[in-house]
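Shown below is the structure under consideration.
Here the complex is missing a single protein chain, while all its other protein chains stay put.
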Amino acid sequence: MSTGAVGRAYPRLEGAAKVTGTARYAVEYPVDGVTYGWAVPSAVVRGRITRIDTTEALASPGVLAVVHHGNAPRMAPGPQPELRLLQEPTVHYRGQYVAVVVATSLEAAREGARLVRIDYDTGPHSTVLTDDHPGLYKPDQVNPSYPTDTAEGDFDAGYAAAPVRVDVTYRTPAYHNNPMEPHATTAQWHDGRLLVHDSTQGATPVRATLAELFELPPESIRVVAEHVGGGFGSKGYAKASVVLAALAARHMDRPVKLALTRQQLFGPVGYRTPTIQRVRLAADTDGRLTAICHDAISQTSTIREFAEQTAVYTRSMYAAPHRRTTHRLVRLDVPTPFWMRAPGECPGAYALESAVDELAIAVGLDPVELRIRNDTAVDPDQGRPFTSRNLVACLREGAQRFGWAGRDPSPRAGRDGRWLIGTGVAGSSYPARARPSTATATARPDGSFLVQINATDIGTGARTAIWQVAADALGVPPERVEIRIGDSALPTAALAGGSMGTASWSWAVIRAAQALREKLRDGGPPTGEVTAEADTTEEVGGQPALPRYAYGAQFVEVRVDADTGEVRLNRMLGVFAAGRVVNPTTARSQLIGGMTMGLSMALHEEGLLDERYGDWVNHDLATYHITGCADVESIEAYWLDERDDELNPAGVKGIGEIGIVGAAAAVANAVHHATGVRIRELPIRLDKLIGISDLA
Amino acid sequence: MKAFRYHRPADVAEAVAVLAAEPQAAYLGGGTNLVDLMKLGVQRPDVLVDVTRLPLDTVEELPDGGLRIGATVRNSDLAAHPVVRRDYPVLARALLAAASGQLRNMATTGGNLLQRTRCVYFQDTSKACNKREPGSGCAALHGQNRDLAVLDWSEQCVATHPSDLAVALAALDTVVEVHDADGPRDVRIADLYRSPGTHPERETTLARGALITAVRLPPLPAARRSTYLKVRDRASFAFAAGSVAAVLNLDGDVVRDVRLAYGAVAHRPWRAYRAEEELRGRPFSPELAARAADAELAEARPLRHNGFKVPLTRAITVRALTELASS
Partner (left out) sequence: MQGGGENATTIDERHSSRVTVEVNGASREVTLDNRTTLLDALREHLDLTGAKKGCDHGQCGSCTVLLDGRRVKSCLVFAVTVDGRSVVTVEGLAGPDELSPLQAAFIAHDAFQCGYCTPGQLCSARGMLDEVSRGWPSAVTGDLNTPAKLTDAEIRERMAGNLCRCAAYPHIVAAVRQTAASS
C-alpha cells in the first residue's frame, strides 16, 4: 500500500519560501492601521509599584498610550499566574513586564518606553540558588507529573557496602533558550474576536490560554503560527508577548505588533533552571552498578512552581539493585524557569553520564564497556520491559564509527603540539510519548488531497514529515497531497514539544487518512469533496503505560590548549535509536542541532546573575555566547534502523531532544581525558583550565 | 532613542563646526557602536554628523615609508590592503580577529578607536555606572567582572577598552591625526586614552568635538615580523578574553627591537613597556618572554572573576614572541 514517502529525504516543503524571504513570521504580516507595542520591564526585583508617571512618555511624538496595571483591560486568572500581566502593582521578579507603550512607530515606542517613570516600594530579595538555601523544599511532583522522589532497595546500605564508590556534585548555570526569532505577536480584535499571529510552538494551547484570560469561547480566537523561528521549549505555551499584544490591542482597539527585544528574553519567557546535582554511584570491581543516587536541586519562582525533573533520567537509564532519586526546589525572586530542550533529561544526563565516566575510571574499565555492562532490558523504574532499548547497539555502532577501539584511557595520553587531545562518550535517552490530536483528510475531485492539522513547524521539519506520512497513509504520491498546519482554525493538535510532535500528529493524520479511504472505498473518484476526520484522544489515552524511550550514544573528541585552556571541538558523533525516521534530511538536522546545543551548554553558555540586581547581566548575544559556526568543526549524526510496534502507527519516537541529552557530558568527559582535570561546573571555559600545562 | 537631526557635512571643517555649535552632537562612523548604544539609551545625541562620506577613506603610502589611514577607511578594507598585509601583519590580524565580516565592512578606523567599553553595566541604564552616569557608582567592581580590567583600574571604574585594532596601533606607535575647533593636530596613541581614575567618563584626551581624520603609522620595517594573538570564549565572533600585539626584531638571537601591547586588561590598550625593556638586548628564549610578561603583569590586581587574565596574557605573550622568533 505504501508509496514509500516515509523514509525518503525530501527537502522541506517551505524551503523555497524560507530562502527567498517570503515565509512570514509573527510580526511580518501587513496589517492596516497597525501600531507598535514596546514592553517595559520592572527595574526592581520584588516590590510594588507606587506610581507610574506617563506624562513624559505620552508627550513624546508618536506615542499613543501607556498600558499598565492602572488602565489595562482586566483579565481572568489564567493557568499561569505570570501571564496575568498588567493587572496588579506587584512585582515578583526583575524584568517582569509592568507596562506596554503603544506608538505609531517602533522608534516612538522604544523612546516612549524609556520615558515611563515608575516608582516602587521594594523589599529584600533572594535570587541565588545554593545547596543550603533555607527555602529548600520538596515539591509534590516534578515536571510534568513525575513523582518527586523514588527509592528502590536500600541505597545507603548498598552504597556503604560497595568496593568502588563515586560521590560527586555537578553544577549547571541558568541557560537561556534564545530562539533566533524573539517571542513576537501581532494581535487584532475585530468585533470581540481576537486574531493573533504568534511565534509559538502550539497555537492550540495559546488559544486556550487566551480564552481563559480574556474569558472568551475558544472559537472567538484564532492563533496563526505558520512559520516560527525556533522555540526550544520557550514558546511551548503562551508567553508574555501574546498576552501583552492582545491586551494592548484591546486597549487601543487597534492592531498591535509586539516583539520582545533580545534583552527581554533573558528570564521572563522561561529559561533552564540552574542545577546542583549530587550523584553517588557504587559498583563492584567489575563495574556493575550496585547503588545509584541522584539528588537534584533547582529553583522556581515565587509565583508558580516549575520543578525541573532533573533526576528522572537516572531512574530508567542504568540498572542497580539500590536506587534513589530526589528533587528539591527553592522559591526565589526570579522569573519562573521553564522548558528548554529536554528539560530534566538534559541537565540530568550531564551529571549522571559524567559520574558514570568517573566511575569507569575508578573501576578501571572502558566507559563504553561499563555502560554496556549496566544495560537492562527491564525499566528499573517501572519494572517492565522497555518496548525497545538499543542503547548498546548505539554505543557499539558509535564506537566503531568514531574509532573508539584501542583508546588509551589514561588522561593526557593524546597530544598534538600545544593541543591536548581527548575523547569522551556518554549515553543518551529520551522518553517517546504522544498526545491526543485531531486531523482531517479531504479527497478532492481533481484527485488531490488536503490534510489539515494544527501542528507547528518550528524548524523541525514537521510540515514535511506529516506530509510524507499522510501520503503513505492515503496511498498516493506525496505530490498529490497538500498539507495545512500552524493555525488554530485547523483541527486541534498537540504542541511541538517534548519530542511528541511527529508521533502525535502522524497518529491523527494516519487515522484520518484511513477513515477517508474507508469512505472512498465503495465509490469511484468523488464528485465533490469528501472529508474524514480523526480524533486520537481515546486511542492515545488507552495506550498501555509501557516504558518507551529513544536512545543514543554520543562520542566527542576535543583539543585543549595546554597554555591558555581554550577548548575546541575536533569532532562529535552521535548514533541514535529513535524508531522510524520519517525524513533523513530533517532528522539529521534535528539531531545535529541538539548535539550542537549540548556543545554550547558544555563550553559556552552561562547566564550570569548579579545578586544585587536579581537579573542576568549578560543578557544579549554578544555576552551570552552560543556556539557559532566557527566552533563546529565536525558533527555527525547517525541512527539505527529501529522498529518498535508499541509506539504509534508511524512507529516514531521523536528526535527533537535526544540530540542534546548526554552531549555535554561527552564533551566534559573528553576534556577530562585530554587534561586530567574534571570540571564539574559548566561551562568549561578557559579560565577553569588555564595553567593545566603546569599540572602533572 | 531620542529623535535626532541628521547632518552630512561637506568637509572636515563643517563637521567640526557642527560639533562645536551643538552640545549634544556626535559623529557617526559605521554606527556599529553608536547605533547600538543609542538603542540602549546609553548615548542620546541630538544631532548626528555622518562622517562616512567625507574624503577620509583612503590609505596612503607616505614618503618616509609610513602609512596614513583615513578615519573612514572600513576595517575590512584596511585588513585587505596589500601594504598592511605585507608590512603590518599585526594590524591586519588584529582587524581580522575582531567582530564579524559584516561589522568589519561597516566599522571605520576612527570609530573603532573611540568605541566604548563592553562592560555590561555600562550598557544597561538600569544599573549603576560611573562612566555612563558620573557619581552613580561602579556596579562592576563587585559584580560580574570576568571581562574587565586587571591593570590600572580605579575604584570608580574597572572597564576595559574593547578594541583589537587599538592594541595593534598602540604597539606600532601610531599617531592619531585629529581636527578640533583649534584646527588639526597630532596625538600620539600613547597619549590618546586615559586611565579611569576618578573620572571614568573621560575616556580620551581629545577635546569635545574633535574629529579623528586619520591615523599615521610610522615606518617600522620590523613590523613585517609581527603578529596579533587573540583568545576568546568561542572560536570567533567574540571580544577578547586576552590579546597581544607583538613586533619582534632579532639580531641573531638577541632582541634588538620589540613592541608589545595587550588587549582586554585595562581601560586603554596596554603598551607593555616594562616587558619590552626586559626583552631588549637579551638573547631571546621563551623563558625570557615569560619573565618579561611577569614583569609587566607584576602590578596586576585581578578582580573577583578575572584572575585568569594574568596567566592568559603571560601565556599568549610567550606564544606570540616565540612564534615570531622562530618565523
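Order of writing sets the labels: A and B. Residues in every chain begin at 1.
Simple rule for what comes next: contacts are C-beta pairs under 8 Å (C-beta built on N, C-alpha and C of every residue); 3 or more make two chains touch, one makes a residue touch a chain.
Fair warning: this is a prediction, and the values are worked out from it, not measured in the lab.
**Student:** Looking at the whole complex, which of B:A26, B:A235, B:V258 or B:I316 touches the chain that is not displayed?
**Tutor:** B:A235
**Student:** Sort through A:Q80, A:S388, A:S589 or A:N669 and give me the one touching the missing partner chain.
**Tutor:** A:S589
**Student:** Can you tell me which of A:A108, A:L332, A:V363 or A:L682 touches the chain that was removed from the display?
**Tutor:** Of the candidates A:A108, A:L332, A:V363 or A:L682, A:A108 is in touch with the missing chain.
**Student:** If I consider the whole complex, including the chain that's not displayed, which of A:G7, A:P81 or A:G229 touches that chain?
**Tutor:** That would be A:G229, which touches the missing chain.
**Student:** Among A:V40, A:V63, A:V91 or A:M500, which residue is in contact with the omitted chain in the full complex?
**Tutor:** A:V63
**Student:** Just checking the interface: what residues of chain A touch the absent partner chain?
**Tutor:** 11-12, 14-25, 28, 30, 54, 57-66, 71, 103-108, 111-112, 178-182, 227-230, 232, 259, 261-262, 458-461, 585-586, 588-590, 592-593, 595-597, 600, 620-622, 626-630, 632-635
**Student:** So that we can see where the missing chain sits, which residues of chain B does it touch?
**Tutor:** Where chain B meets the chain not shown: residues 1, 3-6, 28, 30-32, 35-36, 38-40, 48, 50, 52, 76, 79-80, 82, 85-86, 89, 92-93, 96-97, 99-103, 105-106, 235-237.
Here is the rule we use: only the chains that are shown with their structure count from here on.
**Student:** What is the distance in Å between the mean C-alpha positions of chain A and chain B?
**Tutor:** Roughly 40 Å, centre to centre.
**Student:** In the complex of these two chains, what residues of chain B are touching chain A?
**Tutor:** 1-3, 39, 41, 118, 120-121, 124-127, 139, 143-144, 146-147, 231, 233-239, 241-242, 305-308, 311-312, 315-316, 318-319
**Student:** Quick one: in the complex, what on chain A touches chain B?
**Tutor:** My answer: residues 43, 61, 107, 110-111, 114, 418, 563-566, 568, 603-604, 608, 610, 612-613, 617-619, 622-623, 625, 627-631, 685-687, 690-691.
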